[in-house]
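One chain of protein is taken out of this complex; the other chains stay put.
Should a chain be cited, it is by its letter among A, B and C, assigned in written order, with residues numbered from 1 in that chain.
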Amino acid sequence: MSKIAVIGGGIIGVATAYELAKLGEDVILFEKNYFGSGSTFRCATGIRAQFTDEANIRLMKHSVERWEGLEEELGSDIVFRQTGYLFLATSEEEVEAFKANIRLQNKFGVPTRLIDMDEAREIVPILNTEPFLAGAWNPKDGKANPFKTLFAYLFRARELGVDARGHTEVIGFERAGDAITAVKFRSNGKVESVRVDAVLNAANAWAPLINEMAGLSRGLVPITAYKHQLVKTEPLEPGQVEPLVCPPSWNDAYIIQDGEDGGIICGAGIEHKARSLEDYEPTYDFLRGVLEYAVRIAPPLRYAHVVRQWAGFYAKTPDSNPAIGKLLENFYIAAGFSGHGFMMAPAVAQAMAELISKGRSRVPLDWEWYDPYRFERGELRSSAFQIG
Amino acid sequence: MSGKKIVCRCNDVTVEDVEALIDSGVTDIEELKRLLRIGMGPCQGRTCIPIVLSILARKTGRRQEEIPLPRARVPIRPVRVEVIVGGADE
Amino acid sequence: MSEIPSYLRTGYITPEELEKFIPMPSEERLRKRPVAVPECPQEIPCAPCREICPTGAISMPTPNDLPIVDYEECIGCSLCVQICPGLAFFMVHYVGDKARITMPHELLPVPEKGEEVVLLNRVGEPVGKGRVLTVVPREKSKGDTPIIIVEVPIELAWDVRAVKVVRE
């Protein structure tokens, strides 16, 4: 049994800690704020396998399969619902692009299909069919409650012996050659240290700071925090916008009904570079901009009341694909999820835990594709589609 | 009608619900807020948050001064979508 | 707990408790002309009685001090009764075997001159009947509060502090 430190109490860190404990490892988990405070609790809840490249499609297909069994595995309600993703095309060219994506997704077993607007309207009763030509529909995509999911993992992890510490900040490492030997951390003003056999950097937007503590350059894995915002309505009756509905040509705007309280979450690709890692200030342009799209997607939304707007980070890499893998002899990273950490977590956590514990994983995760050294080598991937 | 002590009218959260979650080890106000959905309904936390803060203080022996208040968010009162986009008068 | 005075536990003050805060006017003074008696035992930031008193009979070094009436200087004009925001000023005047109590009355109906009313003590219990001698309606009051003078049996002079108008 090795002592493994996981840094970051978001969904990736917490789920990996759980997977490591399941493999019998002795895990200590650090979260400098409250659990989920970084990106997880600010996400739009969506889960999809409708990607446009093989690596992400295969990883997410596996992840969705994990999601399907998660409620039973973790033993608590995480409000996972396979209510689908519906992408909407506004031009013939886009319809063609959808068809190509669907072929690729079908090839790897993702059951996406092209649907007409009558069928789309049956799925989303308040949809405005007029501006759209067709939809790419995968009923296996879905959503889950990020709060309940994270806590389901956390409670199970603790039951398996994980020492999960909130409000505890990692402030440095001890290194011997290419290996980390100890983690220094601070809680309530008190500094302590723990000897470790391996470390996982799951700090997402904060990951470059952790890499720096490990003696690596901040730019090795260049992650930049972009503020992505959401607007949510008051709770509404379910069944009005169950799937995530997105016309990508409308600045990646989307709407999706919260699986738990029924409030409608509205997002869009109106992006701002964060001024700092504390910059969660919502902006006025987003509030109006996102709703302009939302009411065109589903006009009856005009009668719903907005109850809040918030911001979280897309911890973006230059190619919008995460950095997953080994950085030093016993120092690993799973960060830079560029908005996809929540949906990828069940698969990535399993893969990462297996890699750390056993040196290899049976998860269909393309290690080369997500190689954290690819940026240094200048080998960027095709940009992953950033929705939800 | 049962004798429930309602903390949050929006989501029908009771004193017992709050206490049970605290007893299960969730003692961070931000975590309580999200798991109970207090402050996330149409009243935006105006009635429930102070009560939850006082229950939390009582159960954990912390002073209220030590518990940070969950951040208030825009808009601080519910606003119709059509008003925000400017087309409410059509 | 013993330091909490009875008037704060119950919401009313007895004449005995009141005497700890202010001296009581002498019987001689009470017979001479009406005299203002404040039932204001708490240091609250309030000064209109002192400010309105035409003879400077009310001493109150700062607004948070208790009003103390110099009974010799008091001319019984009732302006303090009219202005007092706490409706805590009364006037007492002994005439023969009756006492005349001047008090605010901000309820409907406002009694009429000569009308018989039910007399209430400081806890709202009916303690007898009395006759209304004078009514200063709201529009004539200097403090926007109607005041009335009620004739009561002299032994009730220090009990009656409100009236109830009972009409068919």
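General remarks:
In this text, contacts are C-beta pairs under 8 Å (C-beta built on N, C-alpha and C of every residue); 3 or more make two chains touch, one makes a residue touch a chain.
Here is the rule we go by: contacts and distances are computed from a predicted model.
One chain of this complex is left out of the view, and of "Nitrogenase protein alpha chain", "Monovalent cation/H+ antiporter subunit D family protein", "FAD-dependent oxidoreductase" or "Urea ABC transporter, permease protein UrtC", the protein name its UniProt record gives is "FAD-dependent oxidoreductase".
Considering the whole complex, the hidden chain is in touch with A, B, C. Among A:Pro111, A:Pro222, A:Pro299 or A:Pro364, only A:Pro299 touches the chain left out of the display. Considering the whole complex, the residue from C:Glu39, C:Glu115 or C:Glu151 that touches the absent chain is C:Glu39. Along subunit A, the points of touch with the absent chain fall at residues 125-126, 128, 234-238, 240, 262, 281, 283-284, 288, 292, 295-296, 299-305. Although one chain is not displayed, its contacts with subunit C can still be listed: residues 1, 4, 7-13, 39-48, 51-52, 62-64, 83-88, 106-108, 110, 120-125, 138, 143-146, 161-162.
Against the chain not displayed here, subunit B makes contact via residues 1, 3-7, 9-12, 15, 41-44, 46-47, 50-51, 64-65, 67, 69, 71-80, 82-90.
Here is the rule we use: only the chains that are shown with their structure count from here on.
Per-chain Cα centroids separate subunit A from subunit B by 26 Å.
The touching residues of subunit A, counted against subunit B in their complex, run 34-37, 41, 147-148, 151, 155, 158, 166-167, 233-235, 260-261, 282, 287-288, 291-292, 294-295, 301-310.
Taken together, the subunit B residues at the contact with subunit A in this complex read 10-11, 24-26, 28, 30-31, 34-35, 37, 40-42, 44, 73-75, 78-82, 84-88.
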